[in-house]
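Pasting in a structure now, in structure tokens, and then I'll have a few things to ask.
Only a single protein chain was left out; the remaining protein chains are all shown in position.
Labels A, B and C are assigned to the chains in the order they are written; within every chain, residues are numbered from 1.
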Amino acid sequence: MLPLEHETQIRVRYAETDQMGVVWHGNYLQYFEQARTEALRAYGWSYQGLEAAGIMLPLVEAHLVYLRPARYDDLLTVNTSVREPATARLRFEYEVRNAAGERLATGYTVLGFVDATTRRPCRPPAGLKALFAA
Amino acid sequence: MLPLEHETQIRVRYAETDQMGVVWHGNYLQYFEQARTEALRAYGWSYQGLEAAGIMLPLVEAHLVYLRPARYDDLLTVNTSVREPATARLRFEYEVRNAAGERLATGYTVLGFVDATTRRPCRPPAGLKALFAA
Amino acid sequence: MLPLEHETQIRVRYAETDQMGVVWHGNYLQYFEQARTEALRAYGWSYQGLEAAGIMLPLVEAHLVYLRPARYDDLLTVNTSVREPATARLRFEYEVRNAAGERLATGYTVLGFVDATTRRPCRPPAGLKALFAA
Partner (left out) sequence: MLPLEHETQIRVRYAETDQMGVVWHGNYLQYFEQARTEALRAYGWSYQGLEAAGIMLPLVEAHLVYLRPARYDDLLTVNTSVREPATARLRFEYEVRNAAGERLATGYTVLGFVDATTRRPCRPPAGLKALFAA
């Protein structure tokens, strides 16, 4: 039943900073990815299992808004939510906060279901579609 | 005089692929970054020089649309353009093509001028503002 | 009192894989880095705190041996140990295992104490030297 929500904690690695002294902006896409993996797991789905079953979920679109910098060793909380039913695509929304509760970044990613063999768009598995239904 | 345009070539590294056998989606933000560095250089500006002069350009927003996958060892062409005058912010647009001319991804990033000492928004240098003027 | 030992768990991210379907070899240096950060924290030291106190610990040397591949979503255990007293340098040893207990990789890194202002080698803080003493 939508909306689905999940929270994941991620510790910022040194390698993820840049010479501005903050997390390099592209690394938020790693945080989003880790967060949706954990969100799917929390609802009984494994992204690894989907690929093993012949379904891939490449990104179709990504959007990021940067509000405040994250810093080395920060313990971030990523809130992941799904608010729209799964069609041939699946949309995740994210909000990243630091330990002080400040919002650092928001964004969304749109993923498309793809048949791993044909590499063509396909339907989501029935169970996943049922999970992400209104 | 806007629009400014520039093309950069980037060879895909093995480390940039993921187990789907294509470039991991977050790496396009590295390509965009390298492309705008080269675009600025082509117009006589060095991002390194801006930082040395006390001005940083952190990302405020990023948007990416993925059309076709890039693969290991592909020689990509990134077209970078600026179409809007520089205010407190600067917007770059990107288009990534492979050697066959296929469009792989498009996107934009918005950067904000920040005083490196105070870490507060600031105005762009006069010369850069003049370059990015209508 | 040496040897000091610590264990950290790390979940493999999708972005860390490459088109061979396994973790890209360079990412083990991120795992080592995260593991020694947690090892220092477990013994009451924060690497972030060291930098705030004006001491940096850049790498001087790294060595890695790859035995078996790590895969996406694997829950890795990194065993970190210090067996030699801290001089101007500090040596960490690592062993990475998967959930089945198989050894995937081993390695070591040597870090040098550097004064953040002068960027010249310096002595370790007394407390850290006492911790890493025979």
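Things to note:
Heads up, the rule we're going with is that a residue touches a chain if its C-beta (ideal position, glycine included) is under 8 Å from a C-beta of that chain, and two chains touch if they have at least 3 such contacts.
Here the structure is a predicted model, which means the values were calculated and not measured.
Within the full complex, the chain left out of the display contacts the shown chains A, B, C.
Contact with the chain not shown here comes from a single listed residue; of B:2, B:15 or B:122, that residue is B:15.
Among the residues A:32, A:47, A:72 or A:94, only A:72 touches the chain that is left out of the figure.
Panel shows chain A; residues 14-15, 17-22, 24, 26, 72 of it touch the chain omitted from the view.
In the full complex, chain C makes contact with the omitted chain through residues 19-20, 22, 25-27, 29-30, 33, 51, 56, 58-66, 69.
Chain B meets the missing chain through residues 11, 13-15, 29-30, 33-34, 37, 46-48, 72-73.
The rule we apply is simple: only the chains that are shown with their structure count from here on.
A rotation of 180 degrees, rounded to a multiple of 5, brings the CA atoms of chain A into register with those of chain C.
The most central chain, judged by C-alpha centres against the centre of all protein C-alpha atoms, is A.
Mean C-alpha positions place chain B and chain C at a centre distance of 33 Å.
Look at where the CA atoms of chain A average out and do the same for chain C: the two points lie 27 Å apart. Rounded to whole angstrom units, the spacing between the C-alpha centres of chain A and chain B is 23. With touch defined as above, residues shared between interfaces to two or more other chains in chain B number as follows: 19-20, 22, 26.
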